[in-house]
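This report concerns only the one structure given below.
Of the protein chains in this complex, one is absent; all others appear in place.
Chain naming follows the written order as A and B, and within any one chain the residues start at number 1.
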Amino acid sequence: MLAEEQPQAPLGPKASLQELHFEIEQLDSEYAHVLDNEHYEEFLDFFVEDCLYRVVPRENHLLHLPIAAIHCESKGMIKDRVYAARESTMAEPRTLRHFISNVRVLEVGDEAIRAEANVLIVQTMINRMTDILLSGFYLDRIVRSDGRLRFKERLCIYDSLLLPTSLIAPV
Amino acid sequence: MLAEEQPQAPLGPKASLQELHFEIEQLDSEYAHVLDNEHYEEFLDFFVEDCLYRVVPRENHLLHLPIAAIHCESKGMIKDRVYAARESTMAEPRTLRHFISNVRVLEVGDEAIRAEANVLIVQTMINRMTDILLSGFYLDRIVRSDGRLRFKERLCIYDSLLLPTSLIAPV
Partner (left out) sequence: MLAEEQPQAPLGPKASLQELHFEIEQLDSEYAHVLDNEHYEEFLDFFVEDCLYRVVPRENHLLHLPIAAIHCESKGMIKDRVYAARESTMAEPRTLRHFISNVRVLEVGDEAIRAEANVLIVQTMINRMTDILLSGFYLDRIVRSDGRLRFKERLCIYDSLLLPTSLIAPV
């Protein structure tokens, strides 16, 4: 078992809900920063080994349909995805920017924190104006592992039924 | 007089501005969540009985013109509006998503807290990409009623002079 998988109380003894909320906002801000700058090695560090990362249309999520734009059942699968994103030479260069807001802590359990946040991602391609890539929300299971909060599960549930064909990188 | 209308100090004895600010952000995040998921029964709970809820173009607001896209002078009128939104079969299905940020507490009075926040609402219709529905700001009078913060007054003041004809649901 890796060090980061040692279970720790997600909410420390003295942490208030407000402090926890602040920590989750910081986690989301760092997450946004890492993806907006394509720091994919650091992106991997946001997840524990045994994790779930999915990018799925809201309709499919509500109807429990399995189809997802991205589906990774482990950190290894996320690593593969990141490699594909980096090596893809077919994709036109673009800059993404994440706006993660309205964090809601749903449950502070013994094993994980369940939280939600709205997300708007805009995309700028070379010589074009900035467009909306997707809107949606993150649905998370967060654990404290190896001294910081990490995702046991992060679902990015987006509002459009259209798959953005350009969705190659993680979001 | 209903229980929820008992006046209570909006700012508790030990609450700091930072704590109050946090509470208002949580209020806005819950509000966003409830509307984005069309939980209109819960939406009603954000208001006290004797309330004002208006959705009004910025120009009209600045010039004190009465025309508004939505005008409700009581919780009963909001209820009617919500009923209309739910029963309207003419409207194409869509998903809204609220991004409420940059909360500013303007005044903490004996009877109410005056606060403001920027809001961006995006809209996704079936088989279309996500578009901006409106940008603007909320101008609020918030009271503590029946154990939680509620709106005595919420104005949604939007930047465009164009009325989004598709604006049926509350925002």
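Descriptive notes on the structure:
Keep this in mind: a residue touches a chain if its C-beta (ideal position, glycine included) is under 8 Å from a C-beta of that chain, and two chains touch if they have at least 3 such contacts.
Please read these numbers as outputs of a predicted model, since none were measured by experiment.
Among the residues B:Phe99, B:Tyr138 or B:Phe151, only B:Phe99 touches the chain that is left out of the figure. Although one chain is not displayed, chain A still touches it through residues 19, 22, 25-26, 28-30, 32-33, 36, 95, 97-101, 120, 122, 124, 126-132.
Counting the whole complex, the residues of chain B in touch with the unshown chain are 18, 21, 58, 99, 101-104, 116, 118, 120, 132, 134-137, 159-162.
As a convention for this text, only the chains that are shown with their structure count from here on.
Note on chain placement: the centre of chain A and the centre of chain B lie 28 Å apart, centres being C-alpha means.
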